[in-house]
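For this depiction, one protein chain was excluded, whereas all remaining protein chains were kept in their positions.
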Amino acid sequence: MVLLLVQVVVMVALTPLLVGVMRQVRSRLEGRAGAGILQPWRDLRKLFAKEPLRAPGISWVQAAGPVVLVTSGLLLCALIPLVGTVASPLLTDDLFVVVGVLLVGTVALALVGLDAGSAFGGMGSSRHMTIAALVEPTVLVAVYALSVPIGSSALSRIVNARIEAPASVAAPVSLLAMVALAIAVMAETSRMPVDNPSTHLELTMVHEAMVLESSGRDLAWLELGSWLRLGALLGLIGTLTLPWGMAVEVAPVPVLVGVVTLAVRLAVLGALLATLEVFLAKLRLFRVPELLAGSFVLALLAVTASYLTVTV
Amino acid sequence: MGVLLIAPLAACLLLGAGVVGLRRTWLNRYAGVLASAVVLVSGLAITTQVLGGATPTALDGLLRADALTAFMLSAVGAVGLTATWGGLAAPGSTSARAYAYPALIVAFLLAMSLAVLADNLGILWVAIEATTITTAFLVGHHRTRTALEAAWKYVILGSVGVAIALLGIVLLYAATVAAGGPTLSWVALMRPNLGLDPGMVKMAAGLTLLGFATKAGLAPMHSWLPDAHSQAPAEVSGLMSGVLLSVAFYGILRVQAVTDAVIGPGLMRGLLVAGGLLSVAEAGALILRQRDLKRMLAYSSIEHMGVIALAAAVGGPLAIGAALLHMLGHGLAKSSVFVVSGRILAVEGTTQIAGLRALMTRRPGLAVPLLAAMAALLGMPPFVLFFTEVAIVVAGFQRGMGWVLTVAVGLLLVAFIGLARHTGDMAFGAATVDEEPTGSVEPSDTVDRSWHGPRLPLFAALGVTAVVGFAAGPFADLLGQAARVLGGGQ
Amino acid sequence: MTDTGVRIQLALLALAVVVALLAPVHRRALLSGLVVAGIGIAGVLTGWLALTGHAGRLTIPVALPFGPVTLSPAPLGGFFMLVIGAVGAVCAVYSVGYVHGPAASRTSWVALAVFLTAMQLVAASADVVAFLLAWELMALSSTVLVLTEHAHRATVRSATLWYAAMTQLSFFLVLLGFAVLSAEAGSTQFADLAASHVDSAASNLAFVALLLGFAAKAGIVPLHVWLPRAHPEAPSHVSALMSAAMVKLGVYGAVLVTTQLLVSASTWRSLLVLGVGTLSAVYGILQASVASDIKRLLAFSTTENIGLMFLAIGASSLLRPYGSTDVADTALVACLLLVMAHAAFKTTLFLGAGSILRATGERDLDLLGGLVSRMPVTSATFGIGALGAAALPLTAGFVAEWVLLQSLIHGGGTQNRILAITMPVAVGAVALTAGLALMTFVKAYGIAFLARPRSEGASQAQESPTSMRVGLVVAAASVLGLGLVPGLSVSVASRALGLGDAAAAGSGGIDLVGLGATLHPGPLLLLALVLVVPVVVVSVAAARRRPRRDVDLAWGSGGVRVSPRMQYTATSYAEPLSRIFDDSLRPERDVVVTHSSEARYLVERIQYRQRLSDVFESRLYLPVIGVIERVGAAAKNLQNGKINFYLAYSFVAFLVVLMVVTL
Partner (left out) sequence: MSDQLFAQAIGMCAAVLLLSAVLLVWRRAQAAALPLMSLQGLALASLVAVLGIQAGSRELLELAALVLVFKAVGLPLVLVRSSQGEQGGAPLINTATSLIAMAGLTAVAYVVSAPLSALGSGPTVQAIPVGIALVLYGFLLLVTGRHAIVQLVGFLVIDNGTSAVAFLSSGGVPVIVELGVVLDVLLVILILYVLTGRIRDEFGATDLDDLTELHD
């Protein structure tokens, strides 16, 4: 139980920094000075101080939605083995449960978008849900691919297996699965090829359109919730690709080492993602299904490869 | 013991003479009901005797009553009662002069009772031909051009078809003469190893089956049926559709019992399957685009007779029992629905399906019995036709005729869709077609709740059809004995 | 013991008929509703008795020499009686407040009582004739119920015709299948049929006939066309009963056939069931995601869930011959869990749709909106139902789908190439279905309840009366209850399948022993609550310093005058999907621009109309109907009125018979 709380506290602290680093890397590459790594923290503090507005016809979903999003983000950080791989018997860190919690957040965000009652909120919510619907097969089949060699879909057992057999990390099956999962994560957290987070053109927005009508602390929670999801998912990819340095038992030194390696992993992946975004153009909305179909085929190949290689 | 057999015939004769002689208004009105009541009562009385183990005979062997006869006589009585009592004319409308109509109805019942009671196949043929004669003028009763046309076709096609049966019976008699024991009595013919020549019996069987199939309305000899039943007055078409077809089929069952003993079931099974499937196919196809209610009901009769033919083809105690029960159920349901169609014609002025709209909202008094009877005909539980159709399919598969039943079931589905669509078009929908009813469903004054005629016969008929499926005890024994009488043992 | 249960139900049915016919009008709804609820509860008890092994026999006399017509539910039948009884009770309580107009008539109440009892008897029957009798009674009573509002809408009649025709097709197929089996076994008792599962051509024929028959009743894709037509037309408590209970009997039949009557190792049979299930799941939810009529959406989602159940059955019969029996058993347990979960959330959703329909008079999502503040209880319960349907954590839907996914991924593909191919495709299909379900129910809930009302009816909506709310709350509670304490439902399901309770664990969680996978929703909920406390504290603190300020205009990127019509509607919400899946949905779109009369360049009004067709209907059913119509037309000139033709028929028949007889 302690490990989970540690992970939550660490992630709440780290994720705004992660977003700050990504924005900083991106601005540096684009030749801009950038607002510094702590800018996201400053945004949060400002937003918590401002008063949220309520237009006519908006219901309690406007206030409850952000809280649900943040909570699902926190749950994600608790369940995914980021710092250590010690699984508690009662709290199953099963991948399907993780995906379920992720989807609760997605639904909350979509409902907030719809409740706003403006055309853009509805548009963003519709596109977000369409993409979430098309991403789901990729995520689940990628999970299936990862669970085949171990015979269980519990994350901690997958990561432990990877730690004991480092060669399996580089095996074609896991590579295929990781690429599919990466594309899925980029689509789910509305990053560049699918959606441009820093755009001002409402008609091209997906994620931003849903938070258009929120203000004050609602917007703060929404932003923090999205960052937590981004951080948790990048952390998941990180632990799966670079499983070394994770705490194997709950003791001060390994946990500290785990936290540090987590921070390093997040920073590396964040920077990598930021540089990738600089060089990628945003896909037209109706090309996204092709991307997701491609990632689904990759995941499917991963599964059949894992079966056939084992039998051959 | 034999007096019970003569009772229905004598009573009908007496009634007919009374109608013609006395020419009283009340007698003209109730003649039909009295005659069918007498037939029913004597049928039930004979049933109690038969269940006691006796097989009464009368007129030195010309009439005899075994379980099958008892069942059929009760069926004739029951359906007759439903049709005549249900179709009872309004009190004031029968005049003393119109004695021909009731007299012919009584004669019709007499002919059918004779056909069922006769032990001699010749007398059976004469009685069935007599039914054509008595109903000729009943079909032409309305004196319209179409009624006249229907009557002409009915007489010509009916008599010519049945003449083929006479040829068959003559050849059967010739076979018995050649075998040394000249007889046409069914009891005698059923005695084992009579030594009849198989070739002759085969020819006699084929021709008799074809002849009686005309009167039973099996395709391809059915063409007179839709015209006759749609033009005849409601109670007459109820009687004809309900029980005349079954009496003709009773003839086929009797002949089948005789010939199967000699030449085996092969020939009759083949012919019955062909006739049955053709009937169900043609009825199903023609019901789909049907425009007139009474013609639709006539085709539904052809379809049900096709099913009964298949049951007879399958043979065995389960299938024969199901065929008999199917005859009773179909008779009761069909006569009720014809009575209702008569009332619809009287009240709405047309039986064109396009002309009848939203009966359920405008005239529930007519729509409810129509729907109940149609549900029975469509084979919905708890009505008995559901049990019989299931029994026929199960028996068919148990005796190796699976493919025939599969095709039949497919055709029954087509007929079901046709019947359901037309009944739905007539019964349901908004009352005023041009605009949806606003607010309250209907101002109550336009809703005509009256039944336009006696309710009890319809309740009784449909009630019996619903209950008879579950009636074990004496009824089931009668059915079992009737099936065994036909040598349903093999 | 169960025979007393069945007797009680039949007695209550008689009572319900008497009450419906004799009770005074203003009391009729309450009394009949309670008696029907009594039938439901009696069903639950009988089911429980059957599950706990207290079987008893009740024989009904039948005129024809069939063999005894017996009613003695096996554990599997008991499980379905339990589910159907519960759904029946909830719908009956709900209907006391809901029925109005023709739905409150005597025939409707009698038909409702007969319908519920017939469903119980189908699950309770132990021989072919009892099964078919109850099956057809159920069909007849449900047709009467679907016809309740025939005077109000013209579409009711055509929908009922489709329904009656497809139900009769299903009855005939089941009849043929059982007839083949009884011919094989020589008796009509299920016990004897189960004993004689020989792997011959006849049993293959019987399997296909029975599968198609039960698929037609369950609404599996090629035979699903009646479902989106009949359910929207029936009164809502009837659509709830039909969707949550009646289609389950199709699943009951399929499970009965695959696990008891026709157990066989031939893979083509399980692949057929698996394929049909997958196709139904994906196609059903795809049509649901683009449907804008709320009841049509729910009907298609029923097709999807039934597809998942058939997928589970197919997977279990595919896995069984390859040695992993406990994985196969888990797949069957998943199927029964899906049955319970779907019964729970579909009842909630349909009853919710009913209360929306009663309050606003609208069924089209594009005309609803803003009901969350006007109808709090309905929106809360509909929300929970939507969560369950979208299979989100802590609901019954999630548990069922989790067990299904566990059984699929532990499919042991290593032993066999077919498994190596089918299992991933099945997981992909289940995932796509779950995704689209998510989209569908966010759309349904968001458009119906959130933002501003899009029509007059929606703006004047009031909350529904108590009995409806009681029904809704009980149904929603069952969705959450089954989600939070899945151990109970898993043990019931495994006892129904005769597996003992190997798969249930303490504290309500599931421990799939064979698969080594565990799921404990309780602790997960606790952890979530622990994490939500600080967030709420921060929010409340901020709220005290900075309370929410009301403005009269939403931001809308520029504060333009915002009318409710500018909001997204269900059609526009699903527009990206209909564009992505356009080859299977065949959308027909036309935009009508009406220019103002004075100046040709000024546009007065733009109308966007979109019609989505059901590809199975347009490709499969309409051509077949066309052929039948042409045959009907061609057959007409067989009876062309000329007497010479008729005589020619007789003459030809005479000659043919003469030839047959002599040669």
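Letters A, B and C mark the chains in the order given here, with residues in each chain numbered from 1 onward.
Assume a contact is a pair of C-beta atoms (placed from the backbone, for glycine too) under 8 Å apart; a residue touches a chain by one contact, two chains touch by 3 or more.
All of these numbers come straight from a predicted model, not from anything done at the bench.
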Contact list for the unshown chain, restricted to visible chains: B, C
Residue touching the undisplayed chain, where the options are B:L286, B:A430 or B:L462: B:L286
In chain C, positions touching the absent partner: 635-644, 647-648, 650-651, 654-655, 658-659, 661-662
For chain B, residues in touch with the removed chain: 62, 120, 122-123, 125-126, 129-130, 132-133, 136-137, 140, 145-146, 148-153, 155-156, 159-160, 163, 166-167, 169-171, 173-175, 177-178, 182, 184, 197, 199-200, 202-203, 226-227, 230-231, 286, 289-291, 295
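Rule of thumb we're sticking to: only the chains that are shown with their structure count from here on.
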Highest-count interface - the chain pair sharing the most C-beta contacts: A-C
Centre distance in Å when chain A and chain C are each reduced to the mean of their C-alpha atoms: 35
Geometric centre distance via CA averages, chain B-chain A, whole Å: 77
Per-residue overlap in chain C, given as positions that touch at least 2 other chains: none
Residues of chain B engaged with two or more neighbouring chains: none
Chain C - residues contacting chain B, complex: 60-66, 101-102, 128-129, 132-133, 136-137, 139-140, 147, 150-154, 156-157, 160-161, 164-165, 168-169, 172, 175-176, 178-180, 182-183, 186, 188, 628-629, 631-636, 638-639, 643, 645-647, 649-650, 652-654, 657-658, 660-662
Of chain B, residues touching chain C in the complex: 152-153, 156-157, 160-161, 164, 199, 202-203, 205-207, 209-210, 214, 220-221, 223-224, 226, 267, 270-271, 282, 285-286, 288-289, 317-318, 321-322, 325, 358, 360-361, 375, 378-382, 384, 386-388, 390-391, 393-394, 396-398, 400, 402, 405-406, 409-410, 412-414, 416-418, 420-421, 424-425, 428-431, 436-437, 441-442, 468-473, 475-476, 479-480
Complex interface listing, chain C residues touching chain A: 289, 370, 372-373, 387, 390-393, 398, 402, 405-406, 408-410, 413-415, 417, 419-421, 423-425, 427-428, 430-432, 434-436, 438-439, 442-443, 445-447, 449-452, 507, 509, 515-520, 522-524, 527-528, 531-532, 535-536, 538-539, 542-543, 545-557, 562, 564, 566-568, 572-577, 579-580
